[in-house]
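Removed from the display is one protein chain of the complex; every other protein chain stays in position.
Chain naming follows the written order as A and B, and within any one chain the residues start at number 1.
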Amino acid sequence: MKEGTKYKIERFFKDFVIHILLIIVSVTCLFPLLWMAGSSLKTQQTIFSDMSIFPKNPMWGNFYLAWTKGGFGMYFLNSMFYTVTAVFGIVIIASLAAFAFSRLKFPGKNILFYMFLGAMMIPLPGSFVPLYVLMTKLHLINTRIGYILCMINAGLSFSIYLLKTFFDKMPVELEDAARIDGCSKIGIWWNVALPLAKPAIAVIIIFSSLNVWNEYILATLIFSSKSLMPLQRGLMIFQGIHITEYSLLMAGMTITTVPIILVYLLMQRHIIKGLTAGVIVG
Amino acid sequence: MRTKTILQNYLFVLPAFLIFSIFYIYPFYKVFTLALCQWDGIARFDFAKNFIGLRNFIELFQDKIWWSAMLQAGYITLIALTFQNALALGLALACDRDMKGGNIYRVIFYLPPVLSEVVAGLVWKWIYDGNYGLLNYWLQNIGLSNLVTDWLSNPKTALICVAIIHCWKGFGWGFIIFLAGLQTIPRQLYEPAKVDGASSWQMFKSVTLPLMVPVFILVSILTVLGTMQVFVLILSMTGGGPGYHTEVPVTRILASMVGSSRFGYACSQGIMFGAVLLAVSFVQIKLSKYMKQA
Partner (left out) sequence: MKGQYRKVCLFFILSLFTVFLSIFLASCGPQAQKKEQVKSIKIWHWMSDREEAFLELARRYEKETGVRVNFELYAPSDAYTQKVRAAAQTNTLPDIFGILGEKRYFASFVKSGYVYDLTEEMDRDMGAWKNKLFVKALAVNEFEQENSFGVKPGIYGVPIDVTNIQMLYNKDLLRAVGADPSNPPKTWKDLIEVNKKLKANGVHGLVSGWGEIWMIDCMASNYAFNIMGKDKVLATIRGEVSYTDPDWIKVFDLFREMRDEGLLASGIVTMVNKTAEQLFANNRAAFAFNGSWCVNVYKGMNPNLNYGAMLPPQVSDKYPMTIWGGAGSSFMVNKQSKDVQPAVDFLKWITDAPQQIFLSKEAQGLPSNKYSLKDMPMVLSQFASAMDNTTHPNVWGVSEFPAVIEAFNKGIQYIIIGEKTPEQLAADIQAVKEREMAKKQ
């Protein structure tokens, strides 16, 4: 009994120290976000003179103004569509490939894998013009599918690498058991590999959706119709060459940040639960 | 193996390969040819007329500013590899414990990556500001007013300040990957150690660490790639200044491409940069294989 109390006290003390450290880091993470939210309630005049986080006369109208002036309604739907389709594509295509690289045998496997890996490492800053020429030739310029394919391509290498790392850790016994049960390769991929890699897939969904959601430069290159543009285009309205409408920009950014935090909230649960549920399925 | 099986296996990689070959290999080939040309990015491109051989690369080898930019990016990367990843791992381990309220931290630590660069830039500039900055204010209050300086325009502090912001903005990524990695370690593996009365440090060393090696490699490679290619943050914080003190490869590439319209030179910079990153990653992968065996 005595030992139990000692253990409890020790644990309480440890947790306390850890909490303090975590809280310090948390404050630095939360502060800019609060500043952004607070600034979105100020005016252009008070934003850099009023130093309080939450202004005395909050301008709730800023959100409405930002939404209408930035034309967020249409952009929002576009961005949702691009994010959902591109992330879906990345997860399916990358997990198929990663599964093959990790579990299947075929000639040229290593070369192919290192090719994907190499793509992640060699940035192509000059590829803007060739890409535009290519998209025009393929008649993919100013189309949604062209943009989505580019976004899938952008997320592929990283996702394949990440998933391969996790598939490699998958116990071979589970795979064998599934095979004895009469599972085909695609069945193993779906029933064994994917559930086991759930945390990794959650990570890919989190990262890819953030990337697609925040992408803007490629969109300006590929799209010319305003009706196809993603959400970030709406924010550009507030960032002129000479004038930045700070409070509206902050309001717009607050609006655009919320969905991506929601995605994270939904996905991070899977990072926590992780494995145990998955092992039994196979 | 039967041919059918091999073909079936190829089918798994096919979608990825198709997209990749269309959207990566063609631009890659083009960039490679452009690197051998002198072209302003505007005039009609004519390979025969614009071809200058390896002159871009020869010039690049002698470009001192380029190599110092590379070193500076390397410096930021070194800080990120150690400081940022240690922070990410520490926080991931702390959050992996069954703790009251542990959940909320998981959410908070991912906020910096989500945050717009614009907001991050504005807030950090305000912290670092020489006159009205929070950092100087705190330093004065705790009696360290001799440390007060203009953090971002002092050549001695600018680079480290930028590196700190980068680490702050980036540790969330590593944190999540570490957390996901920790979840794949079955809890049962800790049971025998617990029964033996092992301390948490011993458990970490004997159970967690060996199983996490692949994840460490993953995170370290991603950190190197991500940090070496940093530029948005640099442009918004210092614009590469003062002088060339915070220039990194990508800002130099942009300067050649947009600033001075030397498209061919920019492409040769891109290829050189890619070659360096490939070499570094190759060394990392080799090292990790060695570590796994050891």
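Here is the rule we use: a residue touches a chain if its C-beta (ideal position, glycine included) is under 8 Å from a C-beta of that chain, and two chains touch if they have at least 3 such contacts.
Source: prediction; values computed, not measured.
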Problem - Contact with the hidden chain (one of A:191, A:209 or A:257) - result: A:191
Fill in the blank from the handout: Of B:32, B:204 or B:244, the residue that touches the missing chain is B:244
Handout entry: Residue of B:33, B:68, B:153 or B:206 touching the missing chain in the full complex
Key = B:153
Handout entry: Absent-chain contact - pick from B:25, B:258 or B:279
Key = B:258
Handout entry: Chain not shown, touching residues in subunit A
Key = 44-45, 48-49, 81, 85, 88-89, 92, 128-129, 132-133, 136, 141-145, 148, 181-184, 186-187, 190-191, 216-217, 220-221, 224-228, 236-245
Handout entry: Residues in subunit B touching the chain absent from view
Key = 40-45, 125, 129-131, 150, 152-155, 158, 236-239, 241-244, 254-255, 258-262
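Note that in this section only the chains that are shown with their structure count from here on.
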Practice task
Using the touch rule from the top, collect the residues of subunit B that touch subunit A in their complex.
Solution key: 1, 6, 8-10, 12-13, 15-17, 19-20, 22-24, 26-28, 30-31, 34-35, 41, 87, 91, 94-95, 97, 99-101, 103, 105-116, 118-120, 123, 168, 172-173, 176-177, 179-181, 183-184, 186-187, 211, 214-215, 217-218, 221-222, 225, 229, 250, 253-254, 257, 263, 266-267, 269-271, 273-275, 277-278, 281
Exercise for the section: Show which residues of subunit A lie in contact with subunit B when the two form their complex. Expected result: 15, 18-19, 21-22, 25-26, 28-33, 35-36, 92-94, 96-97, 99-101, 104-107, 112, 115-127, 129-131, 133-134, 138, 149-150, 152-153, 156-158, 160-162, 165-166, 168-169, 185, 189, 196, 199-200, 202-203, 206-207, 210, 214, 239, 249-250, 253, 256-257, 260-261, 264-265, 268, 271-276
